[in-house]
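One chain of protein is taken out of this complex; the other chains stay put.
Up next, subunit A:
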Amino acid sequence: MTDIAIGAAGLSKAFGAWKRTMRARGHVDMRLRRGARPATTAPQRTTGLSQLDFRLPVGRICALVGPNGAGKSTLLALAAGLLRPSEGTVSVLGTTPAAARERLAYVAQDKPLHPHLTVAATLRLGRELNPRRWDHAVAERIVAEGELDPDAKIRTLSGGQRTRVALALALGKRPELLLLDEPMADLDPLARHQLTGTLMADAAEHGTTVVMSSHVVAELEGSCDHLLLLGAGRIRLAGPLEDLLAAHRLVTGRAKDSLAPHTVVESRTTGRQLTALIRPEGPTTPGWQATEPTLEELVLAHLRAPDAPALTLDDAQEAAV
């Protein structure tokens, strides 16, 4: 089981579930109910998750994709051991998130850092709190690449510079699993390119598993080999990116043609022409134009069609066959 970086079985998180538990035990009061809200400053309401089942093998670079409010941040916080699941389990690196705390790193969406500490003191904080794993040279290199003054206070840094310090803190820990919540959201294209490069090189060198959430698909294309698409707290697509792309076809045919027996994710008719994203169940109709979709086409089609059936491809199972 240690070859699974994150495994979820019936994983659910309902905010307010604690309130119900407490009421069942007969000692609920207003203050505790208010306290049950997760402690984040995320501007939108944090979304719950229901019945997630998936396995992410180690060594993958996984894109966690979904619209705003799909539950991406909640899933990452559960994997990081910051929240307790309402139901089901999440295992990380073969154990519980709490037991794997030392071996995982997590960068929250708003890149929380102590604003009154300097960059150097922030890295020292990483060293003090990770005495058995910390690699100061790695952390210092990432900061130096951004030409940051070690004596600059965090509050004087731009959003992108803060992201760099947060990533330095995460990578300095030498994690086996790196959880990044919208890591590149406030970076300019150059810094994004540079930091993605640093991140990927580091991950490749150490075999780090990376899970990166984003609602901008283009941000992830080219760097990921695994996909987890969430929608409304449920899994829509999960599996190795290549296999998922190979399981779909973007077809163009005549409007009167039938799409049976294929599973239709989304279809659109323009005049006499039909364009559809399907999961082929057998050979496609001769005369149709069929191409493998891009990641963006795959994701957008699923987001536009919330009722399309979910698809989970488990490469561990396939390897066993």
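As a convention for this text, a contact is a pair of C-beta atoms (placed from the backbone, for glycine too) under 8 Å apart; a residue touches a chain by one contact, two chains touch by 3 or more; residues count from 1.
The rule is simple: contacts and distances are computed from a predicted model.
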Name per UniProt, for the chain absent here [options: "ABC transporter permease", "Anti-sigma factor antagonist", "Branched-chain amino acid transport system substrate-binding protein" or "Deoxyribose-phosphate aldolase"]: "ABC transporter permease"
Selected from A:Ala5, A:Leu113, A:Leu171 or A:Val265 as touching the chain missing from the view: A:Leu113
Among A:Arg55, A:Lys72 or A:Lys173, the residue in touch with the chain that has been omitted: A:Lys173
Residue touching the undisplayed chain, where the options are A:Pro131, A:Gly207, A:Gly222 or A:Pro286: A:Pro131
Touching residues on subunit A - with respect to the absent chain: 18, 31-32, 34-41, 77, 80-85, 96, 98, 101-102, 104-106, 108, 110, 112-117, 121, 124-137, 169, 173-174
